[in-house]
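One protein chain is absent from this view; the other protein chains keep their places.
In order of appearance the chains are A, B and C, and numbering begins at 1 in each one.
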Amino acid sequence: MEFAQTDKVKELQAKAFDFLNELVIPAEPVYAQQEHEIGPWDTPPIIEDLKIEARARGLWNLFLPAIGLTNLEYAQIAEITGRSPWIMPEAMNCSAPDTGNMEVLHHFATPAVKDKWLPQLLDGKIRSVYSMTEPAVASSDANNIATRIYQEKGGFRIQGTKWWSSGAMSPNCKIAIVLGVTNPDGEKHKTQSMIAVPLDTPGVKILRSTGVFGESDGGHGGHAVIHYDDVWVPEDHLLGELHGGFAIGQARLGPGRIHHAMRLIGMAERAFDLMCERAKSRVAFGKTVAEQGVFQDWVAEARIKIEMVRLLVLKTAWLMDTVGNRGAAVEISAIKVAAPEMAAWVIDHAIQTFGGMGVSQDTPLARMYGQARMLRLADGPDEVHKMALARRELKRYTGK
Amino acid sequence: MEFAQTDKVKELQAKAFDFLNELVIPAEPVYAQQEHEIGPWDTPPIIEDLKIEARARGLWNLFLPAIGLTNLEYAQIAEITGRSPWIMPEAMNCSAPDTGNMEVLHHFATPAVKDKWLPQLLDGKIRSVYSMTEPAVASSDANNIATRIYQEKGGFRIQGTKWWSSGAMSPNCKIAIVLGVTNPDGEKHKTQSMIAVPLDTPGVKILRSTGVFGESDGGHGGHAVIHYDDVWVPEDHLLGELHGGFAIGQARLGPGRIHHAMRLIGMAERAFDLMCERAKSRVAFGKTVAEQGVFQDWVAEARIKIEMVRLLVLKTAWLMDTVGNRGAAVEISAIKVAAPEMAAWVIDHAIQTFGGMGVSQDTPLARMYGQARMLRLADGPDEVHKMALARRELKRYTGK
Amino acid sequence: MEFAQTDKVKELQAKAFDFLNELVIPAEPVYAQQEHEIGPWDTPPIIEDLKIEARARGLWNLFLPAIGLTNLEYAQIAEITGRSPWIMPEAMNCSAPDTGNMEVLHHFATPAVKDKWLPQLLDGKIRSVYSMTEPAVASSDANNIATRIYQEKGGFRIQGTKWWSSGAMSPNCKIAIVLGVTNPDGEKHKTQSMIAVPLDTPGVKILRSTGVFGESDGGHGGHAVIHYDDVWVPEDHLLGELHGGFAIGQARLGPGRIHHAMRLIGMAERAFDLMCERAKSRVAFGKTVAEQGVFQDWVAEARIKIEMVRLLVLKTAWLMDTVGNRGAAVEISAIKVAAPEMAAWVIDHAIQTFGGMGVSQDTPLARMYGQARMLRLADGPDEVHKMALARRELKRYTGK
Partner (left out) sequence: MEFAQTDKVKELQAKAFDFLNELVIPAEPVYAQQEHEIGPWDTPPIIEDLKIEARARGLWNLFLPAIGLTNLEYAQIAEITGRSPWIMPEAMNCSAPDTGNMEVLHHFATPAVKDKWLPQLLDGKIRSVYSMTEPAVASSDANNIATRIYQEKGGFRIQGTKWWSSGAMSPNCKIAIVLGVTNPDGEKHKTQSMIAVPLDTPGVKILRSTGVFGESDGGHGGHAVIHYDDVWVPEDHLLGELHGGFAIGQARLGPGRIHHAMRLIGMAERAFDLMCERAKSRVAFGKTVAEQGVFQDWVAEARIKIEMVRLLVLKTAWLMDTVGNRGAAVEISAIKVAAPEMAAWVIDHAIQTFGGMGVSQDTPLARMYGQARMLRLADGPDEVHKMALARRELKRYTGK
């Protein structure tokens, strides 16, 4: 085993930290100010300035395998972007769900669809949406998906309602990837298909947005409820094979979880920095908070938790690089559970350190907490992932 | 010991539950709708309708000792109001900080001040604000208070900045109770005074509001940052004795903590109801969520936690009724810690049960979570209360 | 609600505390010394001295309803006995499983059996054993019980193996109450019978004892594995109705859980005292442990936990007194879970406070921990009780 970082990673990390400290963190108050001045679902203009800069610094589309980073390498950059989670990933064109959507288009779209949409996405000109979760059912059980996709008139007709279609409120969001049932009586994992749907297709009704702990996430286009009401798209909009949607979804998830997990570690590190700085400067009962035993206990627990989760995520990325998604299945479930829980713990203690200021808009902590908390639910609640992990482990035993 | 509820309490509870179920819960979506249609700090008009109804049903100002309820009796009503925490307490004119402020005015204001403000508050015509916490210092250590009150020109001049002055953004909020230092070199607990400040006094500058996990709490007048910039009020605006502010604050806190704690229990019960209903109706992996082992574990833990905290709060109320604030000091600290932690736990698990819907505005859960979380900080963080409790306990031991 | 203790209880508590402090705690090192000098399963002789004294002080058989205490009243005495759990309950003839066994004999034995055994038990002359749990099956699911009781030759023949038959290693233990299946195809809860078996009956084979975290509990007769190998007893040894064993077991459990739970609270209070005394006298890094923040946090948490569980157990006892076992079902499950968990937490932190001494025989803490930990398993693991509690709660919801 070799825990040292490669020179390649060290260099990219240095560049990313410079970008973070020189431009991104200073941009946070500007972003917050602009959010109040623009339309509720518009992107604050400073993002465009930062994109230009990120591109100039060689920090663009790094998530993309074609760029040449392994999952393990990119993970270490994704962590840094998590320190300013509403700005830095987007500035580097590395934000969800676009990253996963670009991968899906790259691997599974027909040439016509790919040529139309992928270059614009890689260029950061437009955004995209992933329409999987449904309001009426427990979507973590894939068998529950109710949206139907019918083959009709040389194309596909889509009928159903999705929510948590993040980004779709943005006027800049142009294309959706939609999951629906094409083969209800097929064998398990062979019932669903994935399909590209331009958002200007007739019948696409964007109804409203759901917030996260009071935050609209307006700057990212919110989280839309979309009614696909007899929406028809041509045949070539099918992604991959007919009835092959489940497999595409699984392939998409692996890297996505690494990215989410590493960004959560970045959030935790930011919260850790904030709470330590605060504690050094704040005096109560005759000494700084930093000198108080209970606070020191939090610092130690936080550091231990962060470091353990980081190693686990990096090992998972390495497994994906070496034995693939399937060989890393236990670990992918593990980080889906461990990373948001750890981040929520650290952020929550940072909030407690700040007192009332911690729950307010005056620090990024409350919003980060909402983000970390939501990630215990998004892509399936913890409980589903723990069940899957446990069943896999238990197969090794016979009970004799 | 006798754990049975008195007939008096049972009757009031029945009335309160009727009001809750017939009018308050049905008013929740109306309230949410009106919040979007009115000014950002206005009170949704349905509150006025509910006030009339509450009054007609004998559910008005029940917190007020003069009404005839003990702390123990009122606590059991306050719990029910917590099930709809943004509507029901205010509808019954029993919401913080007005309850505590009315008590302070009743006991400590000069006749002129009392006659001017108290009847309007008791009538629910205006609201009031309690200006204690300061942004620049750790306010949980009372020695840190920096706002100064100077005796000057036959009155008092106030200079300082407060925040979390909840309610003050509302156009309907008219009077503040402000804590400041009058005697910086006095002995401990004899340095501060409390004073009434009409909000239209020159120099009162309401700067902005801080949110709670993304919620503005606009319908309740937000949480204002107020700069008291050379604000002068006449002598008769002093509340109680000069340099006696700390003691008034302490007297105010006891009942306030009972009310907060019982409302938190009500919130937890509401969350419990929501999560059980949801789990009964939601199917995943072949059975309802309610039939799944992990969920049942949560239900049991939640029920145990809620019931234990309820008994502790009721005992605390009983102690306050029989031996007073001082005799109940350990228990008052205990419920300050135990109630928000329990409520946050229950609400968090309800959120997890709802999946994505749980963090959104489609249930009251996320907002309730923010409220419960904030109450681990408001009036001093948990850690300060645990320290105080522990020191009191440790006095009983000699270490021999 | 009325949380005040009655004069009757206060007087008995004062007597019990006097007995504890004057005689029982001073007897602990004597008991420990005698344990090393006598046979491995003999009762240390000091117990007999203490019995005489307890009787003289009116502290004898207080658990017995005929003595005149309600469950609520006796609970408050049982708590005090838990402060010295290996000595005080037995000294007052109030230790498990004898208390439950005496109740069963009183209510369900035929006159002949009752007259033979009950007076000796009430007099503290002999001990008894409760043979329910079986090594080969998950006994928490009553359907799993494998021991068979056959009607034969005017009596009953018993065949099966039990373990955790606490006390049966003691030469002084004379009579067992055994649960077995008489009606395997009967309807649920009508398959088992309970029967009295004198331990000198041919075929009763006491094989060995199981320890608890390395403790033999020799002074209490250990925890025997008993093979009932074609053991025959006359017909009049049946307890209650044929096939009515399950109901007797349930009736026996209610008060037993109150007693266990209150003794656990007593253990927690003893651990709390020990840890506070220790912390006051121990200096590390320039101040006493009692002055250190993390320790103070434990003290506060411990006090809060203890007090909450106490109130819950007392309310449960009150419910049993007023609405019976069935009406208190949720609460009986609740205390079965909450009390050992709380006690284990407090004792564990006391151990940590003592350092190495805490895990050794030099304090009662390690042994108490084993006891509290075992009580999360005895009479069914926590998980079974939480499942039962949850299912009862969930019945109130319809999922509409």
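Just so we're on the same page, a contact is a pair of C-beta atoms (placed from the backbone, for glycine too) under 8 Å apart; a residue touches a chain by one contact, two chains touch by 3 or more.
In this text, all values refer to a predicted model and were calculated from it rather than measured experimentally.
Only one of C:P29, C:P184 or C:G214 touches the absent chain when the whole complex is considered: C:G214. Residue A:K386 is the one among A:K114, A:H227 or A:K386 that touches the chain not shown.
One of C:K174, C:H237 or C:R376 touches the chain omitted from the figure, and that residue is C:R376. Seen across the whole complex, the unshown chain contacts chain C at 133, 135, 137-141, 144, 163-164, 210-215, 223, 282-285, 289, 292, 294-295, 348, 351-352, 355-362, 366-367, 369-370, 373-374, 376-378, 381-384, 387. Along chain A, the points of touch with the absent chain fall at residues 1-6, 72, 273, 276-281, 288, 290, 293, 295-297, 299-301, 303-304, 307-309, 311-312, 314-315, 318-319, 322, 330-331, 333-334, 337-338, 383, 385-387, 389-391, 393-394, 396-400. Residues 292-295, 297 of chain B touch the missing chain (whole complex, contact as defined above).
The definition used in the following text is that only the chains that are shown with their structure count from here on.
Distance between chain centres (mean CA atoms), chain B to chain C: 43 Å. One simple way to say how far apart two chains are is to compare their mean CA positions; for chain A and chain B this gives 37 Å. For chain C, the set of residues touching two or more other chains reads 293, 295, 297.
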